[in-house]
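First the structure, which I've put down as structure tokens, then a few questions once you've had a look.
Every protein chain but one is kept in place in this view of the complex.
So, subunit A:
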Amino acid sequence: MLKARVIPCLDVKDGRVVKGVNFVDLRDAGDPVECAIAYDAAGADELCFLDITASHEERGVLLDVVRRTAEACFMPLTVGGGVRTIDDIRNLLLAGADKASIMTAAVHNRDFVRQGAEKFGSQCIVVAIDAKQVGPSRWEIFTHGGRKPTGIDAVAYAQEVASLGAGEILLTSMDRDGAKSGFDLDLTRTIADAVSIPVIASGGVGTLDHLVDGIREGHASAVLAASIFHFGEFTIGEAKRHMAKAGLPMRLDPQTASAP
């Protein structure tokens, strides 16, 4: 039986983890590779890097992080942030990422999704959607960290990118992001039920029950969280055991320590 996935997400800026990871003794908690190795050993089902480096010229630093992570962690790795061209996707995949997450570039040019999927396969293309509620059961796509409205309906957009060949949707509620009040379950369920590809729920996790809700009520295939793991509130293992206890199918395989 296919298991629900728990995906920790690390924000990376100029090759360093923003805010660091507190849950385990690391020599350098700001090194994304060390954090990735720790999450790998903790039983994370996948890993996500979100690059928030302002300058596109510093891309080499991120690629080096991806390369070193792929050498040390034998688990799926998604990288997003600033993915604008086919070459950006190619460079990430060649560095060892398994999936590239694209957001703004897809909003401005839907054909980019099709091109990426045709070139590298749907399994490589994650479309990230940042959505805000604008009415009863209506959500709109926002860019620039939720500051810029686009006028695009989130559900119609999700269906469109799925039909263009996206392999997965990373759905973040900008209303809930950082609020710790749980996923926007209406949004998550509406999108998950509207598309045939897997949806990753993101934005708003504050408790382990929120993770359960994202799968059970939100119909998501995976849940993504950042702060509850980074700050040591909960470990990946605690989260997955909690979800299993709630009756969700989870992978609880023993992990070997993945020393570099």
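Some observations on this one:
Just so it is clear, a residue touches a chain if its C-beta (ideal position, glycine included) is under 8 Å from a C-beta of that chain, and two chains touch if they have at least 3 such contacts; residues count from 1.
Here is the rule we use: contacts and distances are computed from a predicted model.
Per the UniProt record, the absent chain's protein name among "4Fe-4S binding domain-containing protein", "Inner membrane amino-acid ABC transporter permease protein YecS", "BlaI/MecI/CopY family transcriptional regulator" or "Imidazole glycerol phosphate synthase subunit HisH" is "Imidazole glycerol phosphate synthase subunit HisH".
Among the residues A:3, A:84, A:180 or A:241, only A:3 touches the chain that is left out of the figure.
Which of A:124, A:158, A:191 or A:236 touches the hidden chain is settled by the complete complex: it is A:124. Seen across the whole complex, the unshown chain contacts subunit A at 1-5, 40, 45, 67, 70-71, 74-76, 93-96, 98, 120-124, 167-168, 196-198, 219, 221-222, 251, 253-256, 258.
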